[in-house]
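Only a single protein chain was left out; the remaining protein chains are all shown in position.
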Amino acid sequence: MSHIPLQHVLIFSAALFFIGMFGMFTRRNLITLLMSVELMLNSVNINLAAFNKYLYPQQTGGLFLSLFIIIIAAAEAAIAIAIIINLYRSHHSIDVDDATEMKY
Amino acid sequence: MPASAIFFYVIAAVILVTAILSVTTRRIFRAAIWLLFSLVGIAGVYFWLDMNFLAAVQIVVYVGGIVVLIIFSVFLTQGSGQSLPVPAKFRLLFSAVAVLLGLAFTIWILHGYGFLATAPDVPAVEMKEIGKTMLSIHSGGYALPFELVSILLLAAMVACIAIAMKIPADKKNV
Partner (left out) sequence: MLNVTNILIILFLPFINFLVLGLGSRSIKQPVSGTIATISLLLAAGLSLMVGYQYFMVKGMVNGTFPPIELFRYPWMVFGSKLTIDMSLVLDPLTVMMLVVVTSVSAMVHLFSLGYMKGEERYTTYYAFLGLFTFSMLGLLLAGNLFQIYIFWELVGVSSFLLIGYYFSKPSAVAAAKKAFIVTRFADLGFLIGILILSFYGETLDIATLIQRLTAPAGSESMAIQTAEWLGISALTWGLAMIFIGGAGKSAMFPLHIWLPDAMEGPTPVSALIHAATMVVAGVYLVARLFPIFQLSAGILELITYTGIFSAFFAAIIACTQTDIKRVLAYSTMSQIGFMMFSLGIARPEDHYLGYMASLFHLFTHAFFKSLLFLGAGAVIHMIHSNEMNKMGGLRKFMPVTHITFLIACLAIAGIFPFAGFFSKEEILLATYHANFPVFVMALCTSGLTAFYMFRLYFSIFWGKQQAQDPHHSEGTFTMKLPLILLMLSTLVAGFLPFSSWVFQGDSHELSHINWKFSVVPLFLSTLGILIAAYFFRKPSSRIADTQKLMGGIYTTSKNKFYIDEIYLWITQRVLFPLVGKPAAWFDKNVIDGTVNGVGSFVGSIYYFIRGMQSGKLQDYLLYFLAGIAAWMIYFIYIWK
């Protein structure tokens, strides 16, 4: 764990975050969109864990924050799936460009 | 270079590559599997950071729960064999440019900040400590968030059932 500057870890997590963002912009299927969101959440988790280890090694703040993020991400993914299933029932498609009822 | 450093770079590369694959592949089932690999890799990073508990939770919840859930939903909504549509060229280009610019900007900020060069060589927090802190009601304890999160999970469960419930045909106008 030593010999790696904190910056490298942070850059890595930033890259992961932006990959998730790219997926969010590009993907048309709602489920793949959800997968990209999970990637972004995970990058944040890595950030928090790294800060915890490098800056406050004796404390547990970052660990618990990551823990709670994982828990809440799980809940959010479940609800998102429920919504997707509901949408599929009415539109018979989970293409994000087909659900444009909120248009002008 | 010590082995841990090499390990980190290899794992990081694996994670990034599988993430890119997950985000760009045209087959939904493969995207889910690439995501799975990515999440397992992230668990590996947690192991490297000496946070065993977090790594375990990551594997159990994320990989064993969320990815499975995603695969279920793939089966429920459309066939996994179908190809995903390719997004418009303009959208691809624009997103790629935006993402790269953002990444460059972030790296530039991070570079200018004076972070530590190395991690202090201190033993990891014990599992016992983690458990005590989680349920402690004194200052520095996480009992309240713990309870709140459990309520949240309950609410999420109820909400999922309510949203995804099929309304019986004879009760549709209620």
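Should a chain be cited, it is by its letter among A and B, assigned in written order, with residues numbered from 1 in that chain.
Note that contacts are C-beta pairs under 8 Å (C-beta built on N, C-alpha and C of every residue); 3 or more make two chains touch, one makes a residue touch a chain.
Predicted model only: the values in this text are computed from it and were never measured.
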Options A:Met24, A:Leu65 or A:Ile81, residue touching the unrepresented chain: A:Met24
Option touching the unshown chain, where B:Leu76, B:Ile109 or B:Ala155 are the choices: B:Ile109
Those residues of subunit A which, in the complete complex, touch the missing chain: 21, 24-25, 33, 96-97, 99-104
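One rule holds in what follows: only the chains that are shown with their structure count from here on.
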Subunit B residues within the subunit A interface of the complex: 1-2, 4-5, 8, 12, 15-16, 19-20, 22-24, 28, 31-32, 35, 38-39, 42, 45-46, 48-51, 53-54, 57-58, 61-62, 65-66, 69-70, 72-74, 76-78, 84-85, 87, 91-92, 94-96, 98-100, 102-103, 106-107, 110-111, 113, 115-122, 124-125, 129-130, 133-134, 142, 145, 149, 152-153, 156-157, 159-161, 163-164, 166
Subunit A residues touching subunit B - in the complex, by the definition given at the top: 1-12, 14-16, 18-23, 25-29, 31-32, 34-36, 38-39, 42, 45-46, 49-50, 52-55, 57-60, 63-64, 66-68, 70-79, 81-86, 88-89, 94-95
